[in-house]
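My questions will all concern the structure given below.
Missing here: one protein chain of the complex. Every other protein chain is in place.
Going in written order, the chains are labelled A and B, and every chain counts its residues from 1.
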Amino acid sequence: MKHRRNTLAAALVAGALCVATVGVHAQSKIKVGMMLPYTGTYAALGTAIENGFRLYVQQQGGKLGGREIEYFKVDDESEPSKAVDNMNKLIKRDNVDVVVGTVHSGVVMAMAKVARDTNTLLVIPNAGAEAVTGPMCAPNIFRSSFSNWQPGYAMGKVAGERGAKKVVTITWKYAAGDESVEGFKEGLKASGGEVVKDLTLPFPNVEFQALLTDIAATKPDAVYAFFAGGGAVKFVKDYAAAGLNRTIPLYGPGFLTDGTLEAQGASAQGMLTTLHYADGLDNAKDKAFRADYAKTYKMAPDVYAVQGYDAAQMLGAGLDAVKGDVSKRNELVAAMEKARIDSPRGAFTLSKAHNPVQDMYLRKVVGTENRFEGVAAKALADPARGCNM
Amino acid sequence: MDFAVFLVQCLNAVQYGLLLFLVASGLTLIFGILGVINLAHGSFYMIGAYLAYALAPLAAAHSGGGFPAALAIGVVLSIVFGYVLEWVFVSYLYEREHLQQVLMTYGLILVFEELRSIALGDDVHGVAVPEWLAGSVPLGGVMTYPVYRLFMSGVCLLVALALYAVIARTRVGMAIRAGATNREMVQALGVDIRLLYRIVFAAGVALAVFAGMLAAPVTSVYPGMGNQVLIVSFVVVVIGGIGSIRGALLASLLVGFVDTFGNVLVPQIAGVLVYVLMAAILLWRPEGLFRTG
Partner (left out) sequence: MKFRRFAILVQQTSAWRGWPLAVAVVVLAVFPHVGGDFYVDLVLTTMILSIFALSLELLVGRTGLVSFGHAAFFGIAAYATALLSPSGAAPSHAWLLPAGVATAALAAAVIGAFCLRARGVYFIMVTLAFAQMTYFVFHDTKLAGGSDGLYLNVKPALTLDGITIVDLRNPRTFYYATLVLLVLVYAVLAAIGRSRFGYALAGIRANEQRMRAAGFSTYGYKLAAFTLAGALAGIAGFLHAVKDGFVSPEILAWHQSGAVLLMLILGGIGTLRGAVLGAFVFVLMKELFQSEALFGAFAKHWQLPLGLAVIACVALMPNGIVALPTQLRRFRAPLLNAG
C-alpha cells in the first residue's frame, strides 16, 4: 500500500513538472526581461530605471522597431547569489529576447556571464562593474549608464584641483565600491593628491559610527564616499551629525546625492559631486524629458530614470535598423554600436567596449537639486582594460 | 589611536552593547524560562523599527512630547501583540523538540517579513531623531558625538536596572526565576504557570520592539534588518548563559566591544571575531558564563 502511494506521489510530482513546462510562444511582441531590484536598499533605483525605460517606449507609441513590447519582471533583490537563477528564469522560462538590468555590480557580473554563455542580448541600465566592459565584454552586452571608474576619476581630478592632498575613502566592500575608489585614486593622483586610508564595510551595512570616529581621528583634507540608495541617505546624514561636514569636505560620485536629497535635507547642502547628469542642464531634450516624466509618474526623474530611458533608446536604435527582427543579431548589434544617443544628459556615443563616452559634470547640492556647476571631465571614456573587442 | 578617539570608540561599543542587551534579554528570558528557541525574535526588532517609522508623523505633530508618546504606544502595542502571539502560537511549541521549534519560528520570520512588506512596503526609510535630542556634544576638537546615542545608552541602562529590579526584588520576578529552574514545582506550588509564561513572552517581545524603536533613527529602517540582530543576539545569549539576565548584560557588552574595536582595528576579520569569541567561551565554559538551573 505504502509503496503504491509513494509511487503515485512520485508520478504526480513528475507529471506536475511536465505540465508546467508547456510554454506559450508569442511571436508578435518583443519580449523584454527586466531584472531589477524591486526590494531592498536599491528598490527606488530599480523603479526609476523601469519608469525611464517605459517612458521612452510609450513615447514611441508603445513600440520599438515597429513591434510591441511585452515585459517580464524579476526582482533580483541585489543578491549576487540568486542572480544566475533569476537570469535563467527570464531566459529559459520566459524566453525573453533581451534582458535589461541591473543596479548592483555583483549581480550584473553573474548576468553578464550567463548572457555570454547563452548569447542573450543584455542592456545594462546602471551597474558599473568594469569587468562587463572589460575582460567579460561581448558583442551582445551593452551599457547605457557608466563604468564605476568614470565618476570616481572625475571626482578625483576635482578634489586634487581643489587642494586635497590627504584623502580618506569610505565605501561598501563590493565591486562597485572598490572600482569607484580606484577611479578616484587615479584621478586624485593625476592632480597631485593621495589617499591615505581606505575604509570599508560590508554591503548593505549602514552602521557608520565607528568608522566616522576613525575619519575624525585621521584628520584628512577631504573624504570620498561611494554609497547609493538608502545607504547614501544614511551616510550623509550621519556625516553631518558627527559634525565632520563643517571641517572636512565630503566628495562623492553623484549617487551619493541623486534621488536622495529630500531625505538628506540640510545635511547635504553645498556638497560637490560628479556625475554624467545634473539638474539645470541647458538642453531641450532634458527639459522635454523632465516634463514628460513628471507628468507620467508624478515625480522628478533622476540619473537612474535617464539611464533606463537611454537603454530603451539604444535598444530602439538597433531594432529600428533590423525592423524588429531580433534574429538578425549582427545587424542589430552593429546598429546599436554606431548609434548616437540623444540623451537628456547630452548626446553620447558608445566606446568599442559598449560603454558610454560622455561628459562628467560637477554638481553642487542646492536645496533639493544637484545644480550643474561645470564640466569636470569632457568626453570621458572608460579605459576598458582587458576587453578584447 | 589617541585617548579621545579611544574614549569615543568605547562610547560606541557601550551603546551597541546595551542595545544588544535589550534584544538579548528578551531572548534569554524566552529561551531560558519558556524553553523555546524563538527565531522570530529578530522580527520583533524589525517590527519595532517599522513601528517607529509608522508612528513618526505622530511624534512630529506633537513635538517634544511626541517621541516618548510614540515609544509608550509602541510598548503597549507590543505587549498586547506578544500576549496574543503566545496564546495563539507559542504555547503549542512547549512540548515540541528544539528542531520543530526552530523551523516553526523560522516560518514565522517569513510570515512577519511578508506581512510587513504588504503593510508598509519594501523601501528603506529614515526615522528622524526628535529635535530635542538632535544635537551633538563636542569631543576633542574636530569630532562631535550625537546626543541621541548618549540618550539611547542611558535609556537601555535604565531598562536594564528596571529588569534587574523586577527579577530580583519582586514576587513575579521570583516566580520567573523559580520557573527557570523547576517548572513543575512552581506549578505544584499554585502559581499559574500559563499566565506567567504569557507575561514573560509579552515582556520579551516588548523589549525587542522597544529596542527596534529606539534604534530606528540610528540604523535606518530596512527589510531584513531583523536577521543580523537575531544571530548576534543568539550568540550573546549562548555566551552569557541561557536564562541569565546578568550573563546577557555582560555578554552583550563583551560583544559590543569586540565588534566595535574589531571593525576599526581589523576590519577584514571583524565579522568573524564575535563567533570566535563564542566558540572560545563555549570551549572554556560549555554552558555559558553564568549558567542557570
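Here is the rule we go by: contacts are C-beta pairs under 8 Å (C-beta built on N, C-alpha and C of every residue); 3 or more make two chains touch, one makes a residue touch a chain.
Everything quoted here is computed from the prediction, not taken from an experiment.
Remark: the omitted chain is touched by one listed residue; of A:K29, A:K113, A:R162 or A:K197 this is A:K113.
Among B:V8, B:L51, B:L249 or B:A270, the one in contact with the hidden chain is B:A270. In the complete complex, the residue from A:F53, A:F142 or A:Y174 that touches the missing chain is A:Y174. Where subunit A meets the omitted chain, the residues involved are 1-3, 5-7, 9-11, 13-14, 16-18, 20-23, 38, 75, 79-85, 88-89, 92-93, 105-106, 109-110, 113, 117, 173-175, 202-203. Mapped onto subunit B, the footprint of the missing chain covers residues 37, 92, 96, 98-100, 102-104, 106-111, 113-115, 117-118, 231, 234-235, 238, 242, 267-272, 275-276, 278-279, 282-283, 286-287.
Just so it is clear, only the chains that are shown with their structure count from here on.
Remark: subunit A and subunit B have CA centroids separated by 36 Å (rounded to whole angstrom). Interface residues of subunit A facing subunit B in the complex, by the touch rule stated above, are 38-41, 43-44, 199-202, 204, 206-207, 209-211, 213-214, 216-217, 219, 229-230, 233-234, 237, 241-244, 247-248, 263. Taken in their complex, subunit B has these residues touching subunit A: 1-2, 5, 8-9, 12, 16, 117, 122-126, 134, 136, 138, 142-146, 149, 218-220, 222-224, 260, 263-264, 267, 271.
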